[in-house]
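What you see is the complex with one protein chain gone and the rest in place.
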Amino acid sequence: MQIAMVGLGRMGANMVRRLIKAGHECVVFDVSPENIAALVKEGAVGASSMEEMIGKLRAPRSVWLMLPAAITGKIAREVAGHLQPGDTIIDGGNSYYRDAVDLAREFEAQNISFVDVGTSGGVWGLERGYCLMIGGPKESFDRLEPIFASLAPGKDGTGAEAGSGDTAPLGYLHCGASGAGHFVKMVHNGIEYGLMAAYAEGLNILKAADAGSEARAADAETAPLHDPQYYQFDIDVGGVAEVWRHASVISSWLLDLTASTLKTDPELTNFGGKVSDSGEGRWTLRAAVETGVPAPVLSSALFGRFASRDADEYSNKLISAMRYAFGGHSEKH
Amino acid sequence: MQIAMVGLGRMGANMVRRLIKAGHECVVFDVSPENIAALVKEGAVGASSMEEMIGKLRAPRSVWLMLPAAITGKIAREVAGHLQPGDTIIDGGNSYYRDAVDLAREFEAQNISFVDVGTSGGVWGLERGYCLMIGGPKESFDRLEPIFASLAPGKDGTGAEAGSGDTAPLGYLHCGASGAGHFVKMVHNGIEYGLMAAYAEGLNILKAADAGSEARAADAETAPLHDPQYYQFDIDVGGVAEVWRHASVISSWLLDLTASTLKTDPELTNFGGKVSDSGEGRWTLRAAVETGVPAPVLSSALFGRFASRDADEYSNKLISAMRYAFGGHSEKH
Amino acid sequence: MQIAMVGLGRMGANMVRRLIKAGHECVVFDVSPENIAALVKEGAVGASSMEEMIGKLRAPRSVWLMLPAAITGKIAREVAGHLQPGDTIIDGGNSYYRDAVDLAREFEAQNISFVDVGTSGGVWGLERGYCLMIGGPKESFDRLEPIFASLAPGKDGTGAEAGSGDTAPLGYLHCGASGAGHFVKMVHNGIEYGLMAAYAEGLNILKAADAGSEARAADAETAPLHDPQYYQFDIDVGGVAEVWRHASVISSWLLDLTASTLKTDPELTNFGGKVSDSGEGRWTLRAAVETGVPAPVLSSALFGRFASRDADEYSNKLISAMRYAFGGHSEKH
Partner (left out) sequence: MQIAMVGLGRMGANMVRRLIKAGHECVVFDVSPENIAALVKEGAVGASSMEEMIGKLRAPRSVWLMLPAAITGKIAREVAGHLQPGDTIIDGGNSYYRDAVDLAREFEAQNISFVDVGTSGGVWGLERGYCLMIGGPKESFDRLEPIFASLAPGKDGTGAEAGSGDTAPLGYLHCGASGAGHFVKMVHNGIEYGLMAAYAEGLNILKAADAGSEARAADAETAPLHDPQYYQFDIDVGGVAEVWRHASVISSWLLDLTASTLKTDPELTNFGGKVSDSGEGRWTLRAAVETGVPAPVLSSALFGRFASRDADEYSNKLISAMRYAFGGHSEKH
């Protein structure tokens, strides 16, 4: 079927490629003419403006947005201004699910459907397919199912046929009313933060397993290491990540990627350790707090990212200041 | 090759089955005669006592222990009392790696090798193979490699041939000196706790996504829910677990198992929510603390298990008591 | 000066008493006639309706609300409907600071001032005075300062004179624009949760210091306790809380209250351990998350309260289910 794609970054461009491959007709627009041109070469229909793009669509029109969360609402309203009753806007970005709830209600007045699609799969989605978590009216889901089915992995990664009924095993799911798709994707990312931190903490402990080999200062500001004979291991962290991939309880796709990275860059020299977060982990935590659900692991993972960017600096200075004030302790480092 | 197995519980018995299938000769002993008899039927050589078992072994003898951590040391010493110089004891249980360091040193005086093998794979290992993390002298590893290779998954789950050099992709790895195998397995389990808690917290948030549908009390003891319109989702948690298995970033074996369980028991009626821990998570945390490595996610996961068993009761009572003392707040629940 | 008080619960009634004692004129209203009658006996002017109350006030009128957060906004708007330009509404409850920001803007159009006052001190405030964190226009703060000064502890607990300039050492502070008072009180309560949990966790560890005296099961589901000889202490938790009050680094008012409670109820038999939270800890966490500030201690304290009310049950069941699925582990408890 025909669909328009706005936003041809990493994710948007590959989704277009996958849809073209599956025989769909894609009209594409982006602020960068180069991004448009690249996809036109691969079979997409280019448009040099939002109006032109919408002009090339047949009713009922479907416009898929793949944009940063901070601007999605603004662009969605702009698109809606050009659409007709019966048309549909799909937001496949990492948007806040509350915006989907609000936008859906707002566009309902114009009889424009709003569908929120949480999209997981990253740069690998082109090849493996995208896991899709979908919110919005059931009719919209049904009408767009051929698109979802093609983007999803299906049985073997090459996409599925629409209309199978139980779609979860094919990699796409209608999760509920407007907002449900982004809500589920939000929690997906919250879990993702937790999983990543669990592996990272564990591998960091493996790396420190030789702590008993070094001498420690014997002063009142340094915790002594009792029994250094138990910390004399020199562990090949990358080898361990690889072996764990094979039949261990903690095998996962994130572990596959970690082992692969450690193979080529065992010291992770390409990374500085300042970890970004794009909002979903924060929103997950807010949902946990507001619904009264304990989420100590997910919050620890999020706060670890904040701290990696030194947002704990003032807090740490305060603690040093207290130590100095009561005990005369000066910082060693 | 020939090997003796002591401890024919869930793990030990299946390992014997897998070894027999690969053509190895297994002499088996357990405190339960039934457990022995069952394996004899499947081709194992039974022994009704430790002495008898060891008497049936040819030098150099190899005795594999698959026992609860609390008794492994005692039994290892008992076995060692019957062995000869050049023989080997292998501990494949969830033992503390420090015991391996100590036992290896102790048995060295008798010229008996001690090899510690962290074993992951659970009840699925018989079919999928076991992921093996191995510590001890390189010569012992080399001599026992045919056993490790058969227990490991290999390329397709049916085990590997020994002698391939890079063994991690086959599912077994020599991690270092005595204790290194159990150390790596300990951290594996620490990570496992973290992963499980990350999924569980996230799915719990999904379950609470309908919190806005219920009325909340409007008193000073109850946190108000602003904007209940954003918590009106009725999410099929099992369906979500299933769809995430397909090309999402958080796909994993633990997620496979979770989705499978939710399919047959969506309300988890078979479980009471008192989560045991068998020691490895605790030891991981101790290692983190002693080496000065932050492990907030892994510790949160561990403490969540303690709290599930109500070990936080006195602490919670103290907090209620303080609230009453300063604010006259009475408990609502 | 003259002031009206709406809401004569624990906090509101005592604040009226303290104001009367300092010579202020208090017009009081509450949904409960008994609460009104009690204060009339002590010198307050009673009113049987909101209108009557406001009718008894001289311009510029000042109405102080001391109500649950969930209804404060509604009542504030009702009061505003009866007021005149130049009048002031003060919210001294545990309201959300965002409501103060919004209400201040809303009432500005009517030329009614809105002042938000975070109030700490609990049931002890009558005697010790209340710590006041105040947000809103500086002119409103100045005009109401005699009230704040009387409610505050001052130098000796009996209140202060207005107009001293540096008011923080007297126990009241103009923290900034509308919302700043409740923002600071919100964070105060967030910290309060953290402090309470820190003491509670520590005292719980003291209570468990005899863990080595009991036998532990030696099975694969129970973590062994190495070296039980180090956990043979039978510690008088109440005695320790008392001794810590005297010149230790952790002496505090919360510790005073804790020691006092443990003296009369060492086993805390009056408490069940289901800890409420009234919203401020949640809002603190939201602020931390949205501003990107790590708050692992404050969040752990909040989530501990959620878990005390069994909001972790589904999560724990999921973890038990996973353990059963991969390892055949059955719950022991």
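So that you can tell them apart, the chains are marked A, B and C in the order they are listed, and the count of residues begins at 1 in each.
Simple rule for what comes next: a contact is a pair of C-beta atoms (placed from the backbone, for glycine too) under 8 Å apart; a residue touches a chain by one contact, two chains touch by 3 or more.
Treat the numbers as computed from the prediction; the structure is a model and nothing was measured.
Enquirer: When the complex is taken as a whole, what residues of subunit B touch the one chain not shown?
Expert: Residues in contact with the chain left out: 249, 282, 285-286, 289-290, 292-296, 299-300, 302-304, 306-307, 309, 311-312, 315, 326-327.
Enquirer: Residues of subunit C in contact with the chain that isn't shown?
Expert: 97-98, 101, 120-122, 124-125, 128-133, 152-153, 157, 167-173, 175-177, 179-180, 183-184, 187-188, 190-195, 197-199, 201-206, 208-209, 211, 223, 225-227, 229-236, 239-240, 242-255, 284, 287-288, 290-298, 300-301, 303-304
Enquirer: At which residues does subunit A meet the chain that is not included here?
Expert: The list for subunit A reads 9-10, 68-71, 94, 96, 122-124, 196-197, 199-201, 203-204, 207, 216, 218-224, 226, 253-254, 257-258, 260-261, 265, 268, 270-279, 282, 296, 300, 304-305, 307-309, 311-329, 331-333.
The rule is short, and it goes like this: only the chains that are shown with their structure count from here on.
Enquirer: More than half overlap in residue numbers between the two sides of the subunit B-subunit C interface, or less? Answer same or different.
Expert: Shared-number fraction above one half, so same.
Enquirer: Could you tell me the distance, in whole angstrom, between the mean C-alpha positions of subunit A and subunit B?
Expert: Centre separation, subunit A to subunit B: 29 Å.
Enquirer: If you average the Cα atoms of subunit A and of subunit C to get two centres, how far apart are those centres in Å?
Expert: Each chain reduced to its C-alpha mean, subunit A and subunit C end up 37 Å apart.
Enquirer: In whole angstrom, what separates the CA-based centres of subunit B and subunit C?
Expert: Each chain's C-alpha centroid was found; their separation is 43 Å.
Enquirer: Could you list the positions in subunit A whose residues touch two or more of the other chains?
Expert: Residues 249, 290, 292-296, 300, 303-304 of subunit A each touch two or more of the other chains.
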